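Note that this complex is displayed minus one protein chain, with the remaining chains in position.
We just call them A and B in the order they show up, numbering each chain from 1.
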Amino acid sequence: MTAPEGSLLSAEGLCKAYGSTMALDGASFSIHPGEVVAVMGPSGSGKSTLLHCLAGIVPPDSGTILYQGRELSAMNDAQRSALRRSEFGFVFQFGQLVPELTCVENVALPLRLNGARRKEAERTALTWMERLEVDDLAKKRPGEVSGGQGQRVAVARSLVTGPRVVFADEPTGALDSLNGERVMELLTDAARTTNAAVVLVTHEARVAAYSDREIVVRDGKSRDMERAV
Amino acid sequence: MSVSRWARDLTMGVRFAVTGGREGWTRATLTAVGVGLGVALLLLTTALPNALSVRHAREAARVDLTFSLDALEKADDTLLVARLDSDFRDRSIRGRALEPEGPRAPLPPGVNTFPAPGEMVVSPALKRLLESDSGKLLRERLPDRITGTIGEAGLIGSSELAYYQGIDGLAQRLDDGNGYIGRIDRFGDPQPGEEPSDPVLLLLILVVFVVLLMPVAVFIAAAVRFGGERRDRRLAALRLVGADGGMARRIAAGEALAGAVLGLVFGAGFFLIGRQLAGNTVVFEVSVFPSYLNPSPVLALLVAVAVPAAAVLVTLFALRGVVIEPLGVVRTSRPTRRRLWWRLLLPVGGLALLVPMTGMGRDNGDFNQYLVTIGVMSLLIGVTALLPWVVEAVVARLGTGGVSWQLAVRRLQLSSGTAARMVNGIAVAVAGAIALQMLFSGVEGDYTNSTGNEVTLAQMEVRLPSHVPVDPAAERLGGTEGVTEAYALAKGWMVDSAHDAESGTTLTVGDCPSLRMVATLPSCEDGDTFYVRGAEYDGDVDVEKMAVPGNTMYLDPSYEGNEEGLQIPWTMPKGMKAAEPRRGLLVGIDRGGFLVTKKAMPAAVAPALDGSVYLRLDESVPDVQDLVRNTAAAIDPLTYPMTWSATERSDRFTAVRTGLFVGAACVLTLIGASLLVSQLEQLRERRKLLSSLVAFGTRRRTLSLSVLWQTAIPVALGLVLATAVGLALGVALLKMTDTPVRVDLGSILAMTGIGGAVVLGVTLLSLPPLLRLMRPEGLRTE
């Protein structure tokens, strides 16, 4: 396949089955640098599976995924892990912060996984926490902060390595609207200033409104609304 | 609080445990397996005294030749027995030759008919060995036709090697068997008295039991707390729908009770399986029949009541610092820092109990069993009290290294109590084992007798019955493959008076090369006679005074109250030479007296002498000892081959040591299993988190390492503490037995090595599930 002009990450004809359930059935996707794309659709439609495939977490059964011209499915697990460590960032619904590490250690974790020294990693982590207005929580553990604060810490963690693509799976799913919007503002602002692309899986319209465009996944098939019109 | 409310809440808890869906069942099963393993070990322990006494009874029932044998006349109910005990490789074989002298001769236990000459009945294990390829060599020694097997009643273990063979003409040889032949009219020890107990040995056994049972108790306590975090959530949900705090606690206790009762059933099952397995197991030459392992009913009942009760109590105790709120479980006790002082009380108190018994040794009566038990237990329980403090204190100070290290250390900092609880069992077992090993190796000197044989000059001795001529035997033995040198010596006891002699010494007959192995001779020709001056072994006897030509001495004297000896006179010849003692072939046995070359020995003397052939072996020849034994058996079944080793260990001591090894192996396996179970449970609870860590590119190696650290750090701390306490206990016990204190570094390394192996094993076994949990499927929510 040929990737759409100028796209950073693109996919074509993705199929993925879990047992007898077809989670993806010929889905396509593409995203440009600096772009925020919302992936929408009813629950069970295959949104999360699409995200997992695009991020190289789950290999698709068939179809191609190109990241900067490289074929993801041709990489082995170690190479994909390395790619995720250095080029991608992740935000999950419930933060998924490591409960025994302090917040700053959590944010520094991706850097340390990349081999950074502890001091430097935590210094960088702290500047990101400042940008997300949670630097005062540095020494606290995730159990001691609120959901909104924890999610901001998680956003800081997703951005700390300077990723080219941030994958956010229902990042505001566990938050009230005020906190949710703040997290979205901070996430999209930060992504735009670093020219990172954001793949945003959500079922909430007001969250999706922070995107530049949306694609709809239904029954494992994707529909790019911009190109459809 | 009314009984009915208790009953109702407990029942509800039981129902939760069994109707909680798959999760509930998993939890109940885990608990049950854990408790079951503990119960099985407890039952085994309660069955051990019984097993030992059955073994002892079986052994006593088949006793034939005793030192206090009354001389019997031949009758129609008498039986002639010859002892043919032997060895094959590293196994010993109990062998008897039987010759019934009348129709009413007693049959040995487990045997239905007497084997005719040329036939034998064998134990099942010996039969298997003889029929196998590896038993070919032994079959050469025991060529008789196998006509039957010995029943269980005649054996003390399922894998004992034993046989009875038929024989002819034993009556003529009654006198020359060195006490290995006798006439009996019944089997069984006529006075099966208790062996006099040895206080030190009793102390050892007592400590072994305490050391083995303590970790089991710790283990059971840990097992009923499996799945605690999930249970907490369920309890909170119960509070939300209106249960009060007390109810929630009782329901939790009910759940634990269900697991414990199920565990009893499992335990009975495990025990029955283990009992059958025990029949096929040989440990250090000890084997038992499954039927030996019947726990005494009272002790079994005690286990059946105590375990569920303990489960309920432990649960209530574990929940003591916990407030179960409708919206979650709050641990009120967490923020309080663990205090040291009361934790030190236990071990210090334990030591204080033991110290007054210092220096008692074995000559001052029995140790106070209660003081010993309580003292040892407090020391060991002290380990479980100290360990959480040590883990907390050390982990809080651990610096951060790599990511895996950081993850593990942080996790331990948050929940050091859980970690310490997991390791407690290992620590207690290792502390106890180290103390015991120290005690063993310290006391070993007392129980290991020096045989006094010089193993560099000869490695085997074959004793010959009197009627077997020495020289041809020596020639045949010398010609056996693997024998490099054979020295033949005949010895007799010689006194200055035919009756009730005051002083005596030995007469040794042999050729010059053989005699030179016994003493330093000035020169030697056949026909010479020597007397050995100043041999330490002769004690007060002055050999030089006896060595007067013409002086008559008597061989095989008679003593009042005993059978008549042969009383053969021997007159000192002229021209005797003096010889110097040397540390030779017979060092420690008899190295003094008179040495006579063959030509100088009157033929009349021969019947009073016992011949032995000493063999130097080329130990690189495979099975060389068994080749020699085969030759010896071919010369005469009554020859008695002995393999010399520098020391011999007391059999009783071996049994205790064996018990410890078997027990420690069981306990550590058990604890390994519990570590594994809690590890897996913890991993399952963190499945989402693990998947998300993998999502942002964490290497599997990093997470695997962090799992390793998470087990290794507390175990390492536990081992350090266990070593310290074990050493303290060991020193105390050695002081009590009045034995010089020696640190047995080897056993400490061995025990810590085993502990390390457990950690490694647990980590390795938890890796496949970890890798499975780390698969991205864990991220799926819908």
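By our rule, a residue touches a chain if its C-beta (ideal position, glycine included) is under 8 Å from a C-beta of that chain, and two chains touch if they have at least 3 such contacts.
The working rule: contacts and distances are computed from a predicted model.
Remark: of the listed names "AAA family ATPase", "histidine kinase", "Cell wall protein" or "PadR family transcriptional regulator", the one matching the undisplayed chain in UniProt is "PadR family transcriptional regulator". The chain that is not displayed touches the following shown chains in the complete assembly: A. When the missing chain is restored to the complex, the residue among A:72, A:116 or A:208 that touches it is A:208. For the chain left out of this panel, the touching residue among A:15, A:82 or A:216 is A:216.
Think of the hidden chain as still there; on chain A it touches residues 38, 40, 42, 185, 203, 205-206, 208-212, 214, 216, 218, 223, 225, 228-229.
As a working rule, only the chains that are shown with their structure count from here on.
Across the complex, chain A meets chain B through its residues 18, 43-44, 48-49, 52, 55, 57-58, 78, 81-86, 88-90, 92-94, 96, 98-101, 105, 109-110, 112-113, 118, 141, 157-158, 169. Against chain A, the residues of chain B that register as touching in their complex are 400, 403, 406-407, 410-411, 413-415, 688-689, 692-699, 702, 776-777, 779-782.
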